[in-house]
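As you look at this complex, bear in mind that one protein chain is not there, while each of the others sits in place.
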């Protein structure tokens, strides 16, 4: 017989009883999210049961809920891809974690290291995500977090921080980096670029956000509302050489300026598609003599590196706002307004 | 006093006398090329005088002559960027070459190794090129060629072979490569990809060229005239995984199919802009999760590597046709018809 | 309830009945290997049962049996790390393979891609290996093989071919490679280096083996018995520049010559420790201005790449000799004589 599931001392109050969980009953709007009650799951062989303490929102979540994600969607799925919590119980054969461990989840199930080579079912689309009080998950989809990182901070890391991290991979103290706006990925890219010693040029359309970007370490902030030709301004701020790394989150709406900003042999990290606009031509892309690298978030090893970097450099993820679990729909509504400075977090207070 | 210029034994017949040289007297058409006579140049300090034996044509030459190059043009410039010949005399301070050495020129003056970081005057635009009987050039702009490589073959290497080489850089025997058509870069990319052990899928619109591509080593040939959706066909030929490396020479006209062909985490090497067509969207680019790498020909070290690879693997550059120096304009006219299989070479027979 | 184990049509004759298996009952000599009978295992959740068709021997197996491995050893373990066979049955939750699939095993359990970061129990030391008629194993420890690769050939790949592959990683048609002797790793390194277009210089002490090395594609063969200063001879064969990659299998006994052979900025791939001798000094290592890269076999992705490269380039692994399963001890005795040309294979004929 298999070993019985090992339970945490404080656990019996929940095991077997019911937990709260949101399911996207109808794709199309935030109202499709329904707060349900279900039995707390039991960890199967090789699985771990997580008592979820915090989750965070990403742009992808909105595009799933609104039905605009390019990936196959299924109604009824639990949303949210990023969570942190405590190991509440472990199934048979679990070797990587013990009850009581503090953990955060890997964003891309099954992608643990190496290059991205195949699509697997993703949280929120073909796999239940983390907008719940508990979730059982394969032990290989988790990474430990040190005590110095809070659950709320940890919950911001799986998607946005890993993406920002890979967007500035390889950057060093001799380089310059351009970030756009104040969404989660952009702020992480800024913080990681500064941790790497780079010069950072950030953009925003708000004087108040400009101050906050400078406070986060940006060396220069450009107000793109005041200067639509901000790509050339960024280039000028590098003595005309161009920025070594552009973290492109706008896509069609910002790409033309990014092409003006990037240095010869530099890189445009293609992260997002947030802004409308007219695309430059193939020739304009080509004449930058740069590299255009799509960024697919990242793998479990990247998440471990992010956690090491955050802990070592005492990076504080920027949290725009916090919502309680019961106010989960309000979190999405706030996120949907898109006037953010950092991450939106849901805290499972119990 | 500086040492006098060292002369080759057979040289006195030319030194100081007049040589033939083509100058682009009027930008706009091939008729702007004028065959002139000028004094044979004398090598200055650090310079080498080359008795040019062969040159080759590239697409960039046509775009200069027609005035459609994106780079600044100057009337009166000598055209052609690629040449091979014999060192006829060396100026003071020359250490890298001796009279009688067989050499080929570096395509990008001043770029010897490392990343591409600055534009310098190019042959044919702001600097005289090689469509002449002699040219004096800085010793650092030349690379030695072994006896096993003929002058004609060597003259095909500086631009097209180096570009094809860098387009498949890093490819190995576990990879698949897609090449487009039968221009110089594409055929070199095919040959270098085969030398690297990769599987090669080539495209063409002609059954006869398909045979020649197979004879060169292509594992599969797709007739894109018969199958406009050749990107998906290429992907199918890799068991559905996608090709690891696309050598994109068409640009706007082929890019959409290349996006369908490329593997996750693969690379599209952006080499040329030869074909008209509708560009895919930013999102379509992004969803490949690939890398888009512009290829700027390459540096002198790349040329040395190309020469080593060509010699070691006994690669025979594919020469579409040969013209005599006096028929230089005919070479351009033939090249301009664009129905080529390999390189067009001009041989300076004397 | 879990799905029942799916059985192959031809299977019932073996399932539940007894199979033959060798266990290393006593560490110290080949005589410690005992041929036993045990029940055929049943695949657990996520596991696959393999009908083993062929295995191969590696130097590490000998060092385990003789008790000289640097890794922790356990008596009673099944030996051999490399096997190929057919999926005979799959346990619940298996998604990667189906009954009838042809497979080969990953050498390092748990290392699937990315850098080597932790030691896990290895086959033959702390984990049962493959010297048996059947073995059940986690589905993630297997890779599919195409029909064009025989079981015997496939069984040579997990350790020796992957090691040879990684020893020449990054080598291209512009490079030169030095291999030592005719063991499994060295011959694979030779074959992969040739598939990559490199020039190969091989060493041997036998005129007869020299012929076989040339037949495999070596460009030059040095008889090190005749020329103890073979490192300088190898360097001379590269026009004095030095070899770009040395595949060092001898260790202390050959390292000094390898240092003489390697090019500035070249790499010595540290693979083995087979030969006795005097080590050069730290300064002699340093003054090569080379890189010394230890090679830890490789991961599952490397094995997949090897299989793709072998299939694409129709590489035939060199098999020194074949033994039947019942003659397993004779295979080890033959292997122990060390006068090999390629791999020693055990074929499970039934």
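Note that the chains take the letters A, B and C in the order they are written out, and that residue 1 is the start of every chain.
Rule of thumb we're sticking to: a residue touches a chain if its C-beta (ideal position, glycine included) is under 8 Å from a C-beta of that chain, and two chains touch if they have at least 3 such contacts.
Small disclaimer: the values here were computed from a predicted structure and weren't measured.
Within the complete assembly, C:288 is the residue of C:122, C:204, C:288 or C:301 that touches the hidden chain.
Which of A:59, A:192 or A:289 touches the hidden chain is settled by the complete complex: it is A:192. On the side of chain C, the interface with the absent chain consists of residues 70, 115-119, 251-252, 255, 263-265, 270, 273, 279, 281-283, 285-294, 296, using the contact rule stated above.
Where chain B meets the chain that is not shown, the touching residues are 45-46, 112-115, 299, 301. The set of chain A residues touching the chain not shown comprises 170, 172-175, 192, 195-199, 304-306, 308-309, 312-313.
Here is the rule we use: only the chains that are shown with their structure count from here on.
Per-chain CA centroids place chain A at a distance of 41 Å from chain C. Taking each chain's centre as the mean of its C-alpha atoms, chain A lies 44 Å from chain B. For chain C, residues touching at least two other chains: there are none.
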